[in-house]
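For this depiction, one protein chain was excluded, whereas all remaining protein chains were kept in their positions.
Should a chain be cited, it is by its letter among A, B and C, assigned in written order, with residues numbered from 1 in that chain.
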Amino acid sequence: MSEPLAIVEVRNASISFPGVKALDDVSFRLLPGEVHTLMGENGAGKSTLIKALTGVYQIDSGEIVVAGQVRHFAGTASAQAAGISTVYQEVNLCTNLTIGENVMLGHEVRDWRGINWRKTHARARDGLARLGLGDLDPRAPLSSISIALQQLVAISRAMVTNSKVLILDEPTSSLDANEVEVLFGVIRRLRDQGVAILFVSHFLDQVYAISDRITVLRNGTFVGEYLTRDLDRTQLISKMIGKDFEALRALGSNRQTQQRDRTATPLFAAENLGRKGAIAPTDLDIHAGEVVGFAGLLGAGRTELARLIAGADRADSGTVRIRGEKVSLTSPVAGLSQGIAYSTESRRDDGIVGDLSVRENIMLAVQARRGWLRRVPAREVDQLVKTYMERFSVRPNDPDRPIRLLSGGNQQKVLLGRWLATDPDLLLLDEPTRGIDVGAKADIQETVAELAEGGMGVVFISSELEEVVRLSERIVILKDHEKVGEVVNGPGVTAESIVSIIATETEGHAATSTEAAARHEGEAS
Amino acid sequence: MNRLKIALRTPWFWAIVGIALLLTINTLKDPGYLALSVNPTTGLLTGNLLDILRISAPIIMIALGMTFVIATGGIDLSVGSMMAVGGAVAMETLSSLDGAAPVGAMLTAIGLALALAIVLGAINGFLVSVIGLQPFITTLIMMLAARGIARVITGGQNTNATNEPFRLLANGQIFGLPTSFVLAIAIVVLVALVMRRTALGLMIESIGINPHASRLAGIRPRPILFGVYVLAAALAAVGGLFSVSEVMTVSVGGTGNLMELDAILAVVIGGTSLAGGKFSIVGSTVGALLIATLNKTVLFLGIPAAATPAFKAVVIIVLVLLQSERVRSWVLGRKRTPRTPTGDPGGPTRPAAEQGTPVSKEAVA
Amino acid sequence: MSSSRTLADAVPPVPDLPESRGARRLAGLWERNQTLVPTLAALVLLFGMLIYAEIAYGRVFHAGTMSSLLISFAPTIILAVGMTIVIVSGGIDLSVGAVVAFSSVAGVMVMNIGVDGWASMALMILSGATFGALAGVMVQYFNVQPFIATLAMMFLARGLASILSTTPVQAPEGSPIHLLATDWKILDGPRVNDFTVTPGLIIAVLVVLGGMFYLHRSRSGRTVYAIGGNESSAALMGLPVARTRVGIYIISGALAGLAAIVYTAEVGGKAQNVTGIGWELDAIAAVVIGGTLLTGGYGYILGSVVGVFVIAAMRLIITKDGTINPEYLTIITGGVLLVFVLLQRALTRRRAS
Partner (left out) sequence: LGLAGCASGGGDDAGSGDGGDSGDLVTVGFVAVGPEGGWRNANEQAIRDAFSQEAGFDLKYAPAASPTDQKSQIDAFATFVNDEVDAILLTATEASGWEDSLELAQEAEIPVILLDRGVEASEDLYVTRIAPDNVNVAASVGEWALETFPEGANYYTLEGVPGLSVVNERNEGFDMAIEGASGWNKVGAQTANWTADEGKSVIETVLSANPDLQFIFAQNDEMGIGAAAAVTAAGLVPGEDVRIATIDGTTPALEALASGELSFVAQYNPFFGDLAVEAVNDALAGEEVEKNIIVEGETFNSPEAGQAAIDEGKGF
């Protein structure tokens, strides 16, 4: 098979960080007009490879060849100048600026009076329109839109230059199906125009839908480069994790079907719980031992509802009862002391405490609940840390490493450990599987099921509807910051059926019919 | 070898090197510099080293308080003025209680000074933690106001007083060491125990690194923020007491003037990042000792008054550069490692050099 | 692909995603102008102060008073412009007051050894820029925190100024620096009630305009905001962070040099090592009063100019009142500052810091 010349090539690159060899003799090539996916478990070195390629990190050995020339990029700017546009894993935009400025920073349209803002915003609007964001006001502050939209804004930013290479590190981690479709449309079109696209995702479906070629990394080493059509999923997964993974077959088998006695006093009962501008007053019950999924499109208000339940935001209406006792959840502390643990969706801003070690991050909530005066005894800490690092196989297995040096997925695992360590009665998981590799995802799902079995109430929020459906016993459907329905899981409830409920639901009305939706507990405010 | 490497990465290691260097220079000028002797008339041990320890006591106090404020991501510019307030209250009290029992008068003076400083620190803490004002501007306001309050207390005069026990704070000795220094170290040890034996230190660091995440993890930021400003003010008042007991006079314009800068320098030289987060109490103490040594060295070498700030500047610049990874790797010729893009993915703060951030190799564009 | 200018041009627009629709249209205008609120508040308060002073003491809206205020605060305005840029980038520059001292002493001494007056003034700006460059390099390349780097520069500049001379030095007669203090009477009222303008004031106005152009209409200026908002994002966006940040400190230093020229001219060509003690705090206070966040990312030059005038108005009121006990002076200054920041706090929503 004759192949065109690689536009970007990494030859035998190695990078070490103190204590970790993040890349070990990795080679990689990117051909024009193809979508190339980089696969690997959390911490395999995908983001590191991308950063090495774009001059954020300098490689210790090996070389980077762009369009046939060996290059040493001193920073993102010079990589950009060489025609490589990149969207990094964590959304890297400036929330103090407007949407339009974020898209156009460094590329503003100028005339003799300096920057011409009218034209700049017009260009920004135009760029946004190509990702289906034509309705966003480029003059609105970036902080006014959700993480998902920010992710799309970051992608439109990468498209304001005429690049030959577009690198997208987990661009879909916050996006829903709709948005992914739009993005893939754009990617395909760019590919057809000869742009080389490097793509990272943990969603196998997406990988198979979009990519032409796959490179697999494992523990910082190069495993192989394959044509997507030559590699089936099982093969891919075993290449990633390095062994046949039987447990993966269990994936999707633990759907909840049992019927629950709903007359018992619920673990958590909210009546008219609401907050202006965030979520309309909502009734909600959560029973012990139950997994309740929140479904909805991005921005539907799932996070907002979860924050109210956890006490992270203060509700301005409604009452909350825990095991029948009326409580007021005015702060996260109050929630925590009622046995409610809340794992947030934005790991970097609201989750990790970057410079603290993995150990300290795991025990932080436990310690906070005990108060400052009584330190958690060292033995207990070691025990907890060991348990959860093993349970989620956090890598590298070094509890004293500052958490900010872990890969994104591993940070997420540590955070789960933090919340489980508090031994909560009610666990709220907001996007716990975002950015987590297949193996770990299965682990987490399994853990959730186990926890519920053990009597914990779990709220599970995920943009992946399949996952919600697979795990939840009951699914609360939200739309436009309002609860529009509730479905008890059972045969016939599928991601599609949920989507169609969302699609047909109009504000204030209970869901009426979906083909086989077993039972419906319509809720109107 | 490995130990050496760890030492070289410890920021206050360089402060110790700095102290040693300054002492060496002084010894070169006068071989008897380090000698201690018993003064026949006073019966006390004397020597330049003891002088350094003694004048370091107030700096240690304000640097200690500053450490925690800085660790929470704040800054306290008012500690210098707070020293003046403490000193003013003490002197005013002592001079009005002139006839009373000396020890009782001293305790009253100390109590009143601490009480007022705590009130002022509580105002700082309230404005920062409850109202949510920025620490820099809040404490800048307090810096102005507290200086004024010190003036009001003494009616603008540089009040003096006599009280033998109080005078001995700075002029007495315990086991041959200056009383104020011994007290300062005792306070440092006490505070360090409280910080590290309880979870307070961890919580302060956590808030300084990521306040949002800390709140969600169940840490109450308000009482902690409030507390660190109160602590800083109280410690500054103690520093003020040490300082005025030297000559039993408070100079409402001069006591503690610009000392907040000394404290901040001591903290930073000791390895606590101004961005907040991990703090080092030992580091701040060593940093304070360095500042004291530097002040005394300037005097000992007889550097002209005019050149003093420039000399200080050069020492500071050399020290902070030595602490930076870039210089360290030049000096050690260590293998160059990739750079963490600042703040990624650990949050919005710039990781300080001392946190083991690999060095940047960006070309000097 | 080669035919398209950008990647975006290569793909057609697609229908809008549901959630982007009406992204807070209503809130748009208010939201968009949130950052202006503190600045506007400062402006309103400034007028309140001036009107109060006019009613209570008279002769505030008076050509003489106004022009002496403007002329006298010209150096502070110049410093505040530089300080705004530095603070928007998330830094701080404590060295400006000391740099003014060094630049003026060095500049006048150079004039005295016979160097051409204009060249000496260029040297004054250059020496300021050099201190800025040193601070900028320390901040950018050696990871030294701005507070510490500029504090070191403050000590250095003050020390070097004192080493040069601890006695006032006087620029030679006929040196062109005196021209900068020429009074141009725009309005010649009776006695001293003239509206006067000096070249120094005009320089300050030009600096303000230049600063506004830089921050709002140049790419480099936008990079300043990006750095202040999120430095690592700015770097990953491919913005020239290193160059811009060193540049910011150079600008601030150079403006301090310029302020030194204007001030030296104003006091008749005299320069001294004790000049400018505490001016950095005036500049910082002005910037804060003007609504710029000390944490960086938000702020306006014009706000800082308003801030300077607030400080000027406060001093004017204190002087005109004339009964304030000196002990209370700093308490009052602190109190006024506190009122401003509290009002701003009340007016603005909590913004992510």
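Here is the rule we use: a contact is a pair of C-beta atoms (placed from the backbone, for glycine too) under 8 Å apart; a residue touches a chain by one contact, two chains touch by 3 or more.
Everything numeric in this text was worked out from a predicted model, so none of it was measured.
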| item | value |
| --- | --- |
| Which displayed chains the hidden chain touches across the whole complex | B, C |
| Residue of C:143, C:275, C:304 or C:344 touching the missing chain in the full complex | C:275 |
| Residue, one of B:76, B:92, B:205 or B:246, that touches the chain absent here | B:246 |
| Interface with the undisplayed chain - residues on chain C | 56-59, 61-66, 68-69, 72-73, 75, 162, 166-168, 170, 181, 187, 189-195, 263, 266-268, 270, 272-275, 277-279, 312, 315-316, 318-324, 326-327, 329, 333 |
| Hidden partner chain, residues of chain B it touches | 29-30, 33, 39-42, 46-48, 51, 55, 151, 156-158, 160, 171, 243-244, 246-249, 251-255, 257, 295-296, 299-300, 302, 304-306, 308 |
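The definition used in the following text is that only the chains that are shown with their structure count from here on.
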| item | value |
| --- | --- |
| Arrangement of touching chains [line / ring / star / complete / other] | complete |
| A-B compared against A-C, more contacting pairs | A-C |
| Between chain C and chain B, distance of the C-alpha-averaged centres to the nearest whole Å | 30 |
| Rounded Å distance between chain A and chain C, as computed from the means of their C-alpha atoms | 43 |
| Touching two or more other chains - residue numbers and ranges from chain B | 341, 344, 348, 362, 365 |
| Multi-partner residues of chain C (each touching 2 or more other chains) | 230, 232, 235-236, 240, 242 |
| Parts of chain B lying in touch with chain C, wherever the complex brings them together | 75, 127, 131-134, 136-138, 140-145, 147-149, 151-152, 155-156, 261, 264-265, 268, 273-275, 304-314, 316-317, 320-321, 324-327, 341-344, 348, 350, 352-353, 357, 360, 362, 364-365 |
| Complex contact set, residues of chain C against chain B | 92, 138, 141-145, 147-149, 151-156, 158-160, 162-163, 166, 230-232, 235-236, 240, 242-243, 273, 281, 284-285, 288, 293-295, 325-335, 337-338, 341-342, 345, 350, 353 |
| Chain A-facing residues of chain B, complex | 197-200, 202-203, 205-206, 209-210, 212-220, 224, 277-278, 335-341, 344-349, 351, 355-356, 358, 361-363, 365 |
